[in-house]
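Complex shown without one protein chain; remaining protein chains in place.
For subunit A:
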Amino acid sequence: MAFLDIEHLEKSFGTNRVVKDFNLEIEQGEFISLLGPSGCGKTTVLRMVAGFESTSSGAIRIDGQDVTNLRPNQRNIGMVFQAYALFPNLTVAENVGFGMRVGKKPKAQIKSRVEEMLQLIGLPGLGGRYPFQLSGGQQQRVALARALAVQPRVLLLDEPLSALDAKIRVSLREEIREIQRELGITTIFVTHDQEEALSMSDRVVVMNGGVAEQTGEPFEIYNHPKSRFVAQFVGTLNTLDATVIDAKTGQVRVGETQIGLNRELPGALAGSTINLALRPEVVSLGRKPGRDTILKGRLAEVHFLGSTIRMRVDVDGALISLDTFNTPDTPPPRIGDAVELSLAERDLLVLTD
């Protein structure tokens, strides 16, 4: 049995079903992200695990113990909030030691543990400061230390980086992941930022409208999205309309180009339109060996991003995004130029819903 087991979790506010049949098994020490757009129910799931929100139905088990009806202060779960939520009347050290003081631990033990935690988050010597004397990134690290000090069974983080500057966001997410690995603590991380989810997690749960659409490793989620929503929400996705020529062999036509997908298209009739999708990185500008399907189009946009250049090419009315590396001796083509794009058939995803 998994360490943290969420079974058939449901939550309704009045008639509004916010979480629908949510299932998730998390192994000990695993780092899981809940990823989805705002309002899809991520926070609600997390709050039910923490005990701040009652469940409408379903069960939550931690290490074999059913915690579904336990009060939040009995669950031994660490929580980090977007707004830091440090206690303003307490110093950094008192904040970090709060949970242990509540748990009536001996003073000496609290003191050494607080120092250990401050060391861990890279803020030794700041124990005497008050929260308002710290930067946002420092405050969030203290909040993390405070949550970890009581050695919780599970760590929950609800968009902990959203209130921070872009630079700190990236460095702190690496730091959080490092600390999590070091302690081996089972973690659920909520975010609406796909880059965050993909870069940090062992597995990602993509949520939409209260439903877990797909659960899998970042590589799997990105390369083999099971639904149109997942494909579109995770990463940039180009979509193309294709006309079916032969559903059995997977022959379709995009504009003037006939493409053999080499897979059956169940349920598609000849002459009907299906939706194809492809990631920017599987498309090359010009002909490339191994990428035998050629699409002709006209360059519509060029965005110079530094090490890479993102272009959008108009193929038969559909805008296809692709990235090329910036090489100083080959300037990109000009807007309006006719260009050829090459890609491999197997990189074309067929979107079913």
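Definition applied: a residue touches a chain if its C-beta (ideal position, glycine included) is under 8 Å from a C-beta of that chain, and two chains touch if they have at least 3 such contacts; residues count from 1.
Here, contacts and distances are computed from a predicted model.
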item: The complex's invisible chain, by UniProt name, from "Succinate dehydrogenase/fumarate reductase iron-sulfur subunit", "Tryptophan synthase alpha chain", "Citrate/tricarballylate utilization protein" or "Spermidine/putrescine ABC transporter permease"; value: "Spermidine/putrescine ABC transporter permease"
item: Among A:G36, A:G99, A:P160 or A:P225, the residue in touch with the chain that has been omitted; value: A:G99
item: Which residue of A:A59, A:A83 or A:V170 touches the chain not shown here; value: A:A83
item: Touching residues (missing chain, whole complex) on subunit A; value: 50-52, 71-79, 81, 83, 85-89, 98-99, 102-103, 130-132, 134, 136, 139, 143, 146-147, 150, 152
